[in-house]
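All protein chains but one are shown in place.
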Amino acid sequence: MIVIHGAEVYNPARGHAPQPGDLWIEDGRIITPRQDVIPEQVIDARGMIIAPAGVEIHTHVTGYPLSLARRFTLSEGCRKNPLLPSPEEAARLYLQLGYTTVFDAATSPLYAFSSYSDLRQMEGVDRGTFVLAGDHHLLLQALASNDMDYARNIIAWLVSCSGGYALKLVNPGGGLAWKNHRKAPDLDEGIGIGTLTQRDVLKRCVQAVNQLGMPHPVHIHAGQLGQPGNAVNFCNSIRALESQRAHLCHIQFFSYGLDPSGGYRSGAEEVVRTLEEFPQLTCDVGQIMFGDAMTVTADTSALSRLQQGLKKPWISNQVEAEGGNNILPLKYAPKDPSNAVQWATGLELLLLSPDPARMFLTTDHPNGAPFETYPQVIELLMSREARLEALQQVHRAARDRTGLAAIEREYSLGEIFAMTSFGPARSLGLNDRGHLEPGALADIRCYRKQADICGMFASPEWVMKNGRIVYQNGRVDTQGFGEILVARPKWDQDQLPHIKSDLENRISISFDLYALGGTKMENTREVPCTSTGF
Amino acid sequence: MAVVLCSDLPQEAVPAALAFCQQHSAFLVTDDEFSGSILSLAMKEAGTLSASLGILRDCINRVICCGGDILQTLPRLEKFVPAVNAGHVRFLEDDNPLAALQNLRLETGASAANMASNLDDQQGLVLFDKNWLQEDLHIAVELLHWLADLNRGQRWYSLYAAPAANSLGICNALLSTAGCPGNMHVSLAGIEYDPRQFRLHQLINNGWVDTCLIAGNPSLMPAALKEDLKKVTTILLSPEPTDLKPALTLPVARAGVDCAGTMQRLDQVPLRLQPLFTTSRVPVEAIFNSLTGRAAV
Partner (left out) sequence: MRVVLETRQDCTGPISLKGINLPALFHLSQGEIWQLPLNHLSQPFVLGDVFKVDIRDSDGDEVVLRGDTRLLHYCGYGMDSGRVMVEGDAGACAGSGMSGGELVIEGNAGDCLGVAMSGGKISVQGNTGDWCGAALAGESKGMTGGVILTGGNAGSNLGNGMRRGLIAVAGNCKNYAGSCMLAGTILCLGEMGAGAGVGMQRGSLVAGTIQSILPGFSPAGLADTGWLRLYLNWLEENGFTMPASWLEKPPYRFSGDHLAAGKGEILAYEFPQ
């Protein structure tokens, strides 16, 4: 039994204000304070801030695309690249930032084993991955014939056999269109399979996943990523979900208005207003920060567009029956008007959005910036002064074409914790974390109170996982901690021959070896599919 | 010490070998340096477009083979690329590949405007083997540049026909765990990468290593390198006898025969191999792990 004594405790489940008091921990979980026993260990945390550990909802740290991406960083000398740490390093770096749960955003079923190999190495954190299916032939066929029962079975089978946690849609139909030399379909344009449109795919997938009761709803990367004026299409995509539960990822890349000059302007207000109509949706922002970045995406349409504009070498790998893996190195420059607007738009989205438990901080690592920049983003959110100062350093488009300069809001510490712990955990359907109620996992971060916000968030005093301190004084102890979180939605085993015969002529691998190929995953924890939404 | 990872090992050997190297502050190289550093550096320079075999099977109607005997080394290719059977194959062979590629690029440039309007269902595949990487980085870079030029107006995928069973798997596993595809020095202080100095030939001749631990069957090693190996003490962890004369040989299990393991296909799709027999032989990673464990005690 451990007691953390004397700290300011932020429990996002009970509002944003800190509460004084002791935190009792037994067997790796938080318990109600006891009067009758003397704890074995008392951790003196006077002058400290205690909060639930961070939960990362969208990052790219594992799998085959990262192996491809690492080629772009090859250079003689010592290897330390914040953009593409090895899975093992990534887990340690996340722990050092106070995050104990990390979800990788994309695994193609065909390369599922590469992701699993990498996940296995991420000791120290609970981790999982989302399965890509936005261009999956089988799924699109089933959706096209409106056979929802079969579609549900395919989704459940795909997620289970790839060892995933949730379903991810990346610009549905976009990869297919690219392979067929067409431009990515608009929301109401046919994607080339029957009369199926992107709107249908979004709506029906979201419905199917919610019916399956999966802990995390569909993780959606919408269409027209990174194009000026895409906010209109994005808002329409939001409405296309018809008030169902879903998660929209890196929405900064979808929140652009069209400037009369043809360039970017912020569409944050419009997007936030639309999101407010649908309280069952959650989002993460995908903030960009200036400096080097690496685009790692399954959205071939969007990336080939960007590549043609930049005329830089890219690595693109198309996957059978699915989309592709695409890599393009980038640099966001503060003096570039487009990048400046993108940067300001992300901050604007975060600051305009009223409920931090629905709008989460991510940088879509490594697409927007490395996750190590989170403390810098938090500082910009918590201090208007810092924001205005930063705004002076960037191209004036960020002042002229976004509403950032006028926003007075400053996040409170409580809101930051709601945004980085409570909200993502709830969206992921992980009710045992993100808060400090009795029964919750004792995944806790502790900061020393100080005026330097960035410094405080960059170096926690200590971080606890399952009731044991795993990071303190620069030392990380990851051994034996953390599990791979999986969801195994129920599906009708009788459908397997059907799935098999449909898929077999699409793939070049024997059906038995597809995805994890029946490999028994080790060190996993199944999160039950009993979600009823919120 | 240098640890040489051979291209017939499953990718599971990589993390174990890395941990071993870290403990002993050793060099880690592969027996197939072309698939590793040269291809990777060329991709960094010029990028590439590739696709999994299923896509090639369904879309490809033209094939260019760089290297005359490439189809012999890939006997099952016809199954995946029917265009090969249909005779839509061109061979690119030249004594001076760099000049040949430059000529092709100049032609491509001249007809680029023409091609841009000709975007149809024609999709092609360029296959190349290690002979186009062997001599120098510049040939590989020129090849990939040519592909990028072709892709301005048409759709050309490329595939590298790796010379051994799991050249690409080892390379990808190294990239994923260490961040670079071999040619590195691993120690507690970190990993240092140098594709010019940390090649086995250089390491031996510059005197950096006195012992070589060769894991797997070094079938890809050129004869000159095997000659170099005579200057140092070698330990071999191989499933079968080789023409090297090591100081010590430990027979190990072979993935897919007497142990499980993951190899990567031509298109880098991981394949999980299951054992056919049960034997007393242990996999390479188990040997690395026990060596690491023993030294730790």
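Order as written gives the chain letters A and B; numbering starts at 1 within each chain.
Please note the rule applied: contacts are C-beta pairs under 8 Å (C-beta built on N, C-alpha and C of every residue); 3 or more make two chains touch, one makes a residue touch a chain.
Keep in mind it's a predicted model, so treat the numbers as computed, not measured.
Student: So which of B:E93, B:D136, B:E227 or B:E240 would be touching the chain we can't see?
Tutor: Checking each option in B:E93, B:D136, B:E227 or B:E240, the one touching the absent chain turns out to be B:D136.
Student: Which residue among B:G67, B:P163 or B:P195 touches the omitted chain?
Tutor: Of the listed residues, the one touching the omitted chain is B:P195.
Student: Specify the residue from the set A:L23, A:V61 or A:L74 that touches the hidden chain.
Tutor: Answering carefully, the residue with contact to the hidden chain is A:L74.
Student: Which candidate, B:L106, B:A247 or B:L276, sits in contact with the chain we can't see?
Tutor: In the full complex, the listed residue that touches the missing chain is B:L106.
Student: Residue-wise, where is chain A in contact with the chain that is not depicted?
Tutor: 74-77
Student: Touching residues of chain B against the unshown chain: what are they?
Tutor: Counting over the whole complex, chain B touches the hidden chain at residues 25, 37, 41, 44, 96, 98-99, 102-103, 105-106, 109, 136, 138, 141-142, 145, 185, 187-189, 192-197, 202, 206-208, 210.
Definition applied: only the chains that are shown with their structure count from here on.
Student: Report the residues of chain B in contact with chain A in the complex, numbered from low to high.
Tutor: 11, 15, 37, 40-41, 43-55, 57-59, 80, 119-121, 144, 148, 155, 157, 172-173, 175-181, 184, 190-196, 262, 265, 268-272
Student: Along chain A, where are the residues that touch chain B in the complex?
Tutor: By the definition above, chain A touches chain B via 64, 66-67, 70-81, 84, 86-88, 110-111, 113-114, 117-118, 121, 179, 181, 312-321, 324, 506-509, 513, 516-517, 519.
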